[in-house]
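For this view, one protein chain was removed and the others were kept in their places.
Labels run A, B and C following the written order; every chain starts at residue 1.
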Amino acid sequence: MLQDHPWFQLSAITASESSVGKKYSRASNWYLESEIPKDAADMTVLETNPESIKKTGDIKLVFSALPSSIAREVEPSFRKAGFAVASNASAYRMDETVPLLIPEINVDHLNLIDVQRRLNGTEGFIVTSPNCSTYALVLALKPIFDKFGIRRLIVSTMQAISGAGYSGLPSMAILENVIPYIPGEEEKMEMETLKILGKFTEEEVKPADFKVSASCNRVPVYDGHTETVSIETIDDAKPEEVINVLKDFTGYAQKNNLPSAPKKPIVLRSQPDRPQPRIDRDEGNGMSVVVGRIRREPVFETGIKFVVLGHNTIRGAAGGSIINAEALYKEGYL
Amino acid sequence: MLQDHPWFQLSAITASESSVGKKYSRASNWYLESEIPKDAADMTVLETNPESIKKTGDIKLVFSALPSSIAREVEPSFRKAGFAVASNASAYRMDETVPLLIPEINVDHLNLIDVQRRLNGTEGFIVTSPNCSTYALVLALKPIFDKFGIRRLIVSTMQAISGAGYSGLPSMAILENVIPYIPGEEEKMEMETLKILGKFTEEEVKPADFKVSASCNRVPVYDGHTETVSIETIDDAKPEEVINVLKDFTGYAQKNNLPSAPKKPIVLRSQPDRPQPRIDRDEGNGMSVVVGRIRREPVFETGIKFVVLGHNTIRGAAGGSIINAEALYKEGYL
Amino acid sequence: MLQDHPWFQLSAITASESSVGKKYSRASNWYLESEIPKDAADMTVLETNPESIKKTGDIKLVFSALPSSIAREVEPSFRKAGFAVASNASAYRMDETVPLLIPEINVDHLNLIDVQRRLNGTEGFIVTSPNCSTYALVLALKPIFDKFGIRRLIVSTMQAISGAGYSGLPSMAILENVIPYIPGEEEKMEMETLKILGKFTEEEVKPADFKVSASCNRVPVYDGHTETVSIETIDDAKPEEVINVLKDFTGYAQKNNLPSAPKKPIVLRSQPDRPQPRIDRDEGNGMSVVVGRIRREPVFETGIKFVVLGHNTIRGAAGGSIINAEALYKEGYL
Partner (left out) sequence: MLQDHPWFQLSAITASESSVGKKYSRASNWYLESEIPKDAADMTVLETNPESIKKTGDIKLVFSALPSSIAREVEPSFRKAGFAVASNASAYRMDETVPLLIPEINVDHLNLIDVQRRLNGTEGFIVTSPNCSTYALVLALKPIFDKFGIRRLIVSTMQAISGAGYSGLPSMAILENVIPYIPGEEEKMEMETLKILGKFTEEEVKPADFKVSASCNRVPVYDGHTETVSIETIDDAKPEEVINVLKDFTGYAQKNNLPSAPKKPIVLRSQPDRPQPRIDRDEGNGMSVVVGRIRREPVFETGIKFVVLGHNTIRGAAGGSIINAEALYKEGYL
């Protein structure tokens, strides 16, 4: 996704010890349908530490897609060395001084960077993007939250196997099956949602004040998390009204023409059996979410329910970090 | 499932015009792994009307697995002719004089048969079994409803392709995909649940008084509907208490040793990633439901959530009708 | 695929009675990930006969993707009315006067058009493209056939569900399964292969003179037919030699820059576990075939075996017709 990026240039790649010193084309197992980009292919993989990066030139921004346990140690070391770290790892998402950013929703959270800089005494900082099942939900929630208010939210997910990583899920476990559990996922959805919809005030982000319940399930789909969402709104939300606020929604990313921003962050489907992951996940090059089946939620006096779909390995992974970095650049943090 | 049944004997098979006059072995497309039973194989398929059945001998009970639109006309004609009709069709499930029966839950509803007989002036009557996604939910609800009361319920389903019938769902539609819509299914779950949990009083069944919301999805699984369930209970329901009431639950079917009754109508799984359709659907020969992940529902002050799984083409189809017929026999209605 | 075509312009769409008079956007069930092209969407569907087409203007070329039984009657009626018919239907593929064309292989067969015109006394003619499992095989065979000669060929296929049409294969039939039979497919592969590799001489195409045996199987893959091929060559064919003749192969389509021609009609994979349909089917925009695992065939003294993959719903369907029409245009037949 960084290939031919108008603002960023790939200057170095780091990895774990077993890959260091190899060409990237040999170090990586490239499973994607597209070819490995030429520039990246020929790079020699470096050690994952600030020093090795600094030697390669004047680099300002590093992307982290590390496992959480490793990110917990590595990301602060890069921050300390003065780098901006755009991370998709979960380690610091809930850290009070770290923005958990979706540029359509909460660019005001970037004010946390000053707090973070002051606290750590360095120009470096960490910015994170949400979990792959959270971002899809929250993008669809934002206009509803702003217009009607939310009191309670129940979400049940049907998540793609790619969310578990290439070797994360044996085929014997999931072919012709459903696994009604993804370790840690429900907690992430329940906490991250409230932080993202929170407001920055007086040096901190105050999380949104409503209740969230998530049930997370794995299904035999490659890419695309599908979620059924039930909401108790504070004000009455008629389906047509909800359709209208979702349809017209754009945010900072669109208004400032971030290069990776989809034209429409929320795409609506009017057919009764959509969105479906296989045919709708690539909307907006995988950077949009797709919403359908907007209807009254009958268990609440003022409620709405719908289905939302997001591409977990594009917007829910690297794409989320890249659009975040674009916001950082636009706002002058790089 | 009727093969070697201790109480019932298969005496005739009827079907639509194109099959009439053929041996059943030739008329049917037998897709099951087991062999077609010898007795059934050699039967000549009759016309679907009371006269053709009456000619074959003294038959008291007919099973109906007709499409709803056909059941709407055919089932009353058999009732009128004096037959007991055990139906899995949806046509008369919500009829006020027709029991919607799960013998573990609401055998008192059989009192409706007298009302029905009186109204139609015939000994014949119709008894129905619930929709394949409803029965699994309601079996798991019954002990919770009795012990704690229910105020609100939100269920999201992941349903097997067999629920759509052998040719119902093209492979192009569902392989590596999710379809977040099943026509009519959500309405059925929302209405049938309340009727089944209702009480028979003064000539009618008063439906249970709480609110239900269903979101129904199709996933690439052969058999077994998996459902995530969120409940607001009236009294506080601690997970351990819920585990206890579910674990010990038995009903009329068990107490009266109905031949098709599973020993345990509700089987609990303690592993965090269970139940799974592929490995748990055959519990109790497909006649039990399997429940797991019982935990607090955080959006309600007094709430519980869990996962339930039922075998849609056994208990959710023919098996439901047969155990109902067994209750009819035991109660002297045949 | 005709959208923005440099040589052709879509002027009319016809279909069966039930669609006539509707806008194409309403008449069609558009299941593709891409949007329905604007021009096509707004066209009114016409009756499938030469008169309705003639009324819409000066149309020279019609594409036929009809079921074989209908093509058998309709295609000659268009030919009689003077149209060039580029067909992907099987009805006339084996007709002695009809070219069965792959523009990389047998453009000399277009000489049959003169024979066909003379015989039918009309400027109109039919040109066909091969069956979706045949074309992939034959493209890979051509350079081997020319260089080493072929005495015997055994092919076993693993074919995608899309080959059966959108509603052709119930999900209950193929999920987690293999169906070792596709009606008529083996005969098509065995006959079409020999015709395509035949030579035009003295007013007719003499089929290639070797023996072919096909075993055709359906597997749960959306798109892409994978085939294992065993060949007895006439001259000794070392794997490295075969790699070389395949790697360098181009044909008429490439030399004449047909707009839909892939740069490389045969793409080689050197990894031992490739080609795989899910990750290799889109090579050359689905217009190339992908070959791998080239190795000695031990049962023959002079033999070779390999795996070939082709995209059945692109090159194996509409794409095959379009590149054929491009050859017709280039050769002055339109």
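Here is the rule we go by: a residue touches a chain if its C-beta (ideal position, glycine included) is under 8 Å from a C-beta of that chain, and two chains touch if they have at least 3 such contacts.
These numbers come from a predicted model, not from an experiment.
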Exercise. Of C:Glu51, C:Asp114 or C:Glu176, which sits in contact with the chain we cannot see?
Worked result: C:Glu176
Seminar exercise, completed: By the document's definition of touch, the residue of C:Ser11, C:Ser28, C:Ser77 or C:Thr228 touching the omitted chain is C:Thr228
Exercise. Among B:Glu204, B:Asp282 or B:Glu331, which residue is in touch with the absent chain?
Worked result: B:Asp282
Problem set entry | For subunit B, residues in touch with the removed chain | 31-33, 175-176, 279, 282
Exercise. Can you list where subunit A touches the absent chain?
Worked result: 31, 161-162, 166-176, 220, 222
Exercise. Please identify, in ascending order, the residues of subunit C that touch the omitted chain?
Worked result: 152-154, 156, 158, 176-181, 183, 190, 211-213, 215, 217, 219-222, 226, 228, 230, 272-279, 292-293, 297-300, 305, 307
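Here is the rule we use: only the chains that are shown with their structure count from here on.
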For this session: Could you work out which chain's C-alpha centre is the most distant one from the centre of subunit B?
Result: C
Seminar exercise, completed: Separation of the C-alpha centres, subunit A versus subunit B, in whole Å, is 41
For this session: Would you mind pulling out the distance in Å between where the CA atoms of subunit B average out and where those of subunit C do?
Result: 49
Problem set entry | Residues of subunit A whose C-beta touches two or more other chains | 176, 279
